[in-house]
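Shown here: the complex without one of its protein chains, the others still in place.
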Amino acid sequence: MRLLTYGRALCEGLTQTMDADATVFLIGQGVNSPWYVGNTTEGVYDRFGPQRVIDTPVSENGVTGLAIGASMAGMKPVVIHPRMDFMLLAAEQLIGQAANWNYMFDGQVNVPVTIRSIVNRGGEQAAQHSQALQAMYAHIPGLKVVMPATPRDAKGLLIAAIHDPNPVVFIDDRWLYGVEGEVPERYFAEEIGRAKVLRRGTDVSVVATSYLVQESLAAAERLAEAGVSVEVVDLRTVRPLDEETVLESLARTHRLVVADTGWSMCGISAEVAALAACRGMYDLWAPVERVTLPCCPAPMCQPHETAYYPRASQVVAAVYRVLGANAVSYSRLAAGIGTSIPFSYPPVSADGSRLEAAESTR
Amino acid sequence: MRLLTYGRALCEGLTQTMDADATVFLIGQGVNSPWYVGNTTEGVYDRFGPQRVIDTPVSENGVTGLAIGASMAGMKPVVIHPRMDFMLLAAEQLIGQAANWNYMFDGQVNVPVTIRSIVNRGGEQAAQHSQALQAMYAHIPGLKVVMPATPRDAKGLLIAAIHDPNPVVFIDDRWLYGVEGEVPERYFAEEIGRAKVLRRGTDVSVVATSYLVQESLAAAERLAEAGVSVEVVDLRTVRPLDEETVLESLARTHRLVVADTGWSMCGISAEVAALAACRGMYDLWAPVERVTLPCCPAPMCQPHETAYYPRASQVVAAVYRVLGANAVSYSRLAAGIGTSIPFSYPPVSADGSRLEAAESTR
Amino acid sequence: MICSIAEGRVFAKENLHEELPEATLLALYRTMVRIRRSEEAAAALAESREIRCPVHLYLGQEAVAAGINANLKPDDYVFGNHRSHGHYLAKGGGLKPMFAEFLGKATGCAGGRGGSMHLIDTERGILGTTPIVAASIPHAVGTALAAKIRGQDSVSVSFFGDGAVEEGTFHESVNFAAVQNLPVVFVCENNFYSSHLGLLKRRRCDNIYEYAAGHGIPGVAIDGNDVEQVYRAGRAAIARARSGGGPALLECRTYRWRGHVGPAWEFNLGIRDVNEVQEWMKRCPIKKLGERLLALGIASQEELDRVQSEEDAAIAEAVDFARVSEFPPLETMSAHVYA
Partner (left out) sequence: MICSIAEGRVFAKENLHEELPEATLLALYRTMVRIRRSEEAAAALAESREIRCPVHLYLGQEAVAAGINANLKPDDYVFGNHRSHGHYLAKGGGLKPMFAEFLGKATGCAGGRGGSMHLIDTERGILGTTPIVAASIPHAVGTALAAKIRGQDSVSVSFFGDGAVEEGTFHESVNFAAVQNLPVVFVCENNFYSSHLGLLKRRRCDNIYEYAAGHGIPGVAIDGNDVEQVYRAGRAAIARARSGGGPALLECRTYRWRGHVGPAWEFNLGIRDVNEVQEWMKRCPIKKLGERLLALGIASQEELDRVQSEEDAAIAEAVDFARVSEFPPLETMSAHVYA
């Protein structure tokens, strides 16, 4: 199949949808600029003109609100916020208006707006140009939130988001734009709300979002060399969450690492861990591990910035931690409910130290 | 000790703080109105005058931003958002600015602003006047989020919030304003970041926020009559979360119900359940149960509205569900790790049906 | 009483003084009476607690909704706010679905999910009102943009209060509409209060229409209690928008008789003076037009009374309809979160 980068896949998905459906239009800051949106709207202005490709003043709440209004009238706007940080200004229109509209009016007027929200970080841009706030939107009934991690999904989920009759927050991370993968040339949609097992494994499930899916795949590769079999689940959509796929994976591997590009508290990683505690508890043989941003804003200087963003090595370390954990609850043993067979995964010492040491020599 | 309602306790805390500290001022919509803020600012305008009690235009982002600015200059503003819904318009100033400032500037300028954010729902006000969005703010490093559930805490935590050198989102629920309790007359602060065990119990821990603490206490009372011993933990602060108090309670009771006034997904209930999965897993004998709003916006008509908001009876039902659950993982049994002693709490049938039936006759 | 017109950006002058046809005047009269009498009925129902949701009454402001909406087609869009009963009725929304909605019934225009602050009639271009101050202003800009993209000749009207211009969203919306030259008319109903706060506690000057100049569009302040003046200014602005002339801002100076929310009059609360209210009640827009109709011999007092009794009958029927309607079934509570 044809290979395409994530950035170009986004652009192709957008272009094909605008070709196919005259009600789709693109609006936002920098949609026709050489910088704001990378190569993800290249050629779109020339093809569709100023009526359907509207570069806007710096007015996030107003522009998001008017796209919502246009969508009530039957259009399918794609709003681009070139940074998720700026989108905070549009929180009321998204959370207060778009999310509630269909419900509040008994299904009479829906809001088929797509909010393309770009996470654009690194480059020493510091705290206010780096936020990944998917959890804020995932919390809200009425919104859908997708976070494609692969070029194929970048295209297929964008097309699905635009056609979805609901407000969809579509989050793409610029660190993914250069990732190359197989992308069908045809006009196709991926289903919103389905996670995908990208790699089968038996020892531990790593459930990840966005660029941490790519990092988790890299981690799985490394761990395979060390004899650890990792299953990688790409969440793809964070609201609605595909609980069944996660639980099925957990039922197979009994150990869970959640890797999300945002913060931990009340984040996506919290929800997935909570899922394990609420619906997967009997399958869980070790404490859940969360790989997220540290509990601080994004730093600026290069050494801090490098340390700040989790990468494959943090996923590897988390996998070793869950593998090193015991599968039996001492509190239950003490209460006489359970046997005293401490369980640890074969190639790992009880505290995971042996393999972690091996890892650190890479 | 002297009894006071929650609403009056808020007012007393504010008044005493403004008496004690000339840098404190009050600003927001309706701070001097007979409606917006109940009785929580009564007499404050007459006592402190227009310089320190400023009723504002409808400009949430601007007003929040200027309070942040004033706090940079050493003032301690209390901003009131008479509804948490309106505060969405101020999300950028709170999340983008206030939360990041101290970190971004290396601790040189802190932002000692208090945002009093009122949850004001029921009364058939529908979806846009009912939101309880604590999770949004709890997600953000740099913010503190407190949710007093008792009159004593309403006063003591408000005083603490105003004096805290950080931005504190102080969330009070109008359903609590009439609750009466013991409140010291003196000027005192409660510590931010500490949960409290309000009722000791042995069978299950109910960890709750805001008015659901009151409902949980009522539920515990009812359950005690049925012979079930419930421990009620009032979180009080949701960021930073007092993990130790929750974990200690879990270690005692081994069963956990989380009751939060917001939505479930990526909510406070997710974080507490995740805590159990990550740090309390060995103590957990049953799946965690979450009592939250249903996954939909607030409805309007009276029957829907009554069904929508969780009350003591939902907490009771959740307690029965966790008590009816088995303490041993069948998956571990199948893998030979564990014994086959199904464990269920004495007065409950395996599926919890007996007691639930008893309950429904109340 | 046009206070000012932003320099160099005027409406055609002659339109603003033309006599209106009899049928138009009678229709305006009926619309105002319908609004007036339904608001009084709503006030009574709220007083007796039959209506439990918050109601923000439009009493006193009838001329604005009536005068503007009379210039609109069914496929023109209208957006409102928390105080939109009048906008809804004047655009053609039905009494039955409105009262049923007030009571939260399944037959309500929003199926009992919205209440008084969330009125809707998709057939008549009312895609939903929202009580978040200023939040619907960009929505109106959005439907205007949709019309422009589709080459439709629909015009959008955004109704909002004097409080709404304090929200940045107002300015963002007007600026965008101006630069994109969109067919939208911004109608600010300046009733001099935003809940408990008078205008000059919230802004330095009484000059809302002057914002238009900053955004480069025409702005006028008119007597919002003179339905003929509102009609003419609305007609000019709407015609201009429809023919590609772009947006305009109309500041309609008017007054709400009752308190901010609910049926109370809000006297003696330190908010406003009884005299002030009485002064404005003397300038009742319905009385004013009624007197004109009598003076011009267009209608007799009997005919005017008949209008009122016909409307009263329709309102009584609507209230009965609302009362006997059912609540939506409990199982539907979680329906429609997603389309």
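Letters are used for the chains, namely A, B and C, taken in the order the chains are written, and counting of residues starts over at 1 for each.
One rule holds for everything that comes next: a residue touches a chain if its C-beta (ideal position, glycine included) is under 8 Å from a C-beta of that chain, and two chains touch if they have at least 3 such contacts.
Please read these numbers as outputs of a predicted model, since none were measured by experiment.
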Omitted chain - touching chains that are shown: A, B, C
Among A:226, A:251, A:296 or A:335, which one is in touch with the chain left out? A:296
Which residue from C:24, C:152 or C:207 sits in contact with the chain not drawn here? C:207
Among B:17, B:41, B:110 or B:130, which one touches the chain that has been omitted from the display? B:110
Contact partner of the left-out chain, one of B:34, B:62 or B:184: B:62
Against the hidden chain, chain B presents residues 25, 51-52, 54, 56-57, 59, 61-75, 77, 92-93, 96-97, 101-112, 141-142, 144, 165-166
For chain A, residues touching the missing partner are 30, 32-36, 55-62, 85-86, 89, 123-129, 294-297, 299-304, 307-308
Just the residue numbers, please: which parts of chain C touch the chain that's not shown? 166-172, 175, 178-179, 181, 200-205, 207-208, 210-211, 213-217
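What we mean here is this: only the chains that are shown with their structure count from here on.
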Which chain has the mean of its C-alpha atoms lying nearest to the mean of all protein C-alpha atoms shown? B
Distance-maximising chain from chain C - centres being C-alpha averages: A
Whole-Å distance, C-alpha centre of chain B to that of chain C, is 39
Multi-chain contacts only, two chains or more: what residues does chain A have there? 61, 92, 96-97, 103-104, 141-142
In chain C, the residues touching two or more other chains are 110, 112-114, 118, 130, 132, 168-169, 337
